[in-house]
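Here the structure comes first, spelled out in structure tokens, and everything after it is commentary.
The other protein chains are all here in position, but one chain of the complex has been omitted.
Right after this comes chain A.
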Amino acid sequence: MTRRGRASVITGVGVVAPGGNGCKEFWQLITSGRTATRRISFFDPEPFRSQIAAECDFDPLAAGLTPQEIHRNDRFIQFALVAASEAVADSGLELTKGSVDHNRLAVAMGSAVGATTRLEDEYVALSDGGRKWLVDPRYASRFLYEALVPSSMAAEVAIRFGANGPAAVISTGCTSGIDAVGYAHQLVEDGDADVVIAGASDAPISPITMACFDAIKATSARNSDPAHASRPFDATRDGFVMGEGAAVLVVEDAEHARRRGAHVYCTITGYANRCNAFHMTGLRPDGAEMAEAISRALGQARMRAEDISYVNAHGSGTRQNDVHETAAFKRSLGEHAYQVPVSSIKSMVGHSLGAIGAIELAACALAIENGVVPPTANYEQPDPLCDLDYVPRTARDQAVDVVLSVGSGFGGFQSAILLAKPGWSR
């Protein structure tokens, strides 16, 4: 069933990403083909199988957070607050001057693993270095409950911007970012909000996160060459490279945006998610469920495969994902799959779990705005099972009218979302 609800548009973008903070530096990085993956510096990575990550050089104080905000919040919420501030400023919404009804201002933020870093740090302290199962609660930080429940991120964002509409964290693993923006799109369609501060954040570069992906060999062990370790679709890929960061988009009712004369990056024209009901981490090579999500999103948007001018891939760089995804594109887009440029910015900024879906949507909005397709860095050696145009190493100047962005995550989640240039018509 298709719906004819209200249309939603993106009117503001904010990013905290590896290799540079803020939209501008982020866009420079991902169009230059440079990579922000490096040997882990946050802790000694020597004991781990994968010792590389895309880390943010993030100074929360310099980024405008108060010492109190920094003290009470895990890094993932700090990222979210900074990205949200940039996005809201970029949107031109004057929240204190009544340019939006606060009762109709909502929050939809995604995260896969929440405050995992702080939870690990605090546990280590409370359990005397992991020696005790029974922890000593007297050593607990005042803000541990906020760390336990990732909903704190939505609460912090709502409080900072005075958003009295619906607020939620969407936590569907590695599709959280797309699903949070998709949820925001639905809130606008259904008339439950005029403006939604939507996006995702994760800061998972911690010993326990590295260890848990080590245990299933999902992450790259190319430790001798961190800058070239994230190799989506390349025949020599050996897993994803952990990342961190956040992106926030201002998702707005199109009419509301028009009335206030806002700059519109793009329209959200379709969104769907499906589950593979197969395996928590495994993927069937046929990509059927992701293809179904793509087809449903196209149906909602009343678009055809041929309308898509760029596909922003999940492209995590694991052996099975890239095959699965390539098959999904062929299945849903037919011959057009071979014509349309497909790229993965995870080659440059790593895979920041739930956050990356939102970071990729920020990249898509900027691709439409600037008429540039970001490349897949490190793509050198074709894999016979991945035989599409992956935009190797160099960005491409071209008109970008319609973008498909997809995500795939543990739990079997498959999500697809379509963005179109304002005023697009066939």
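Worth pointing out:
Here, a residue touches a chain if its C-beta (ideal position, glycine included) is under 8 Å from a C-beta of that chain, and two chains touch if they have at least 3 such contacts; residues count from 1.
In this text, contacts and distances are computed from a predicted model.
You can't see one chain of this complex, but its UniProt record names it "Minimal PKS chain-length factor (CLF/KS beta)", from the set "Phosphonate transport system permease protein", "Minimal PKS chain-length factor (CLF/KS beta)", "Cell division transporter, ATP-binding protein FtsE (TC 3.A.5.1.1)" or "Heme exporter protein C". Although one chain is not drawn, the whole complex shows that of A:Q28, A:S41, A:T66 or A:N103 it is A:N103 that touches it. Contact with the undisplayed chain is limited, among A:A63, A:A154 or A:V340, to A:A154. In the complete complex, the hidden chain is touched by one of A:S85, A:T172, A:S332 or A:S408, namely A:T172. Across the entire complex, the residue among A:A112, A:A246, A:I268 or A:A365 in touch with the chain not shown is A:A112. Chain A meets the missing chain through residues 1, 3, 47-49, 72, 102-103, 107, 112-114, 116, 119-120, 122-124, 126-127, 129-131, 133-138, 140-152, 154-156, 158-159, 161-173, 176, 179, 183, 186, 190, 207-208, 210-216, 218, 272-281, 289, 292, 409-413.
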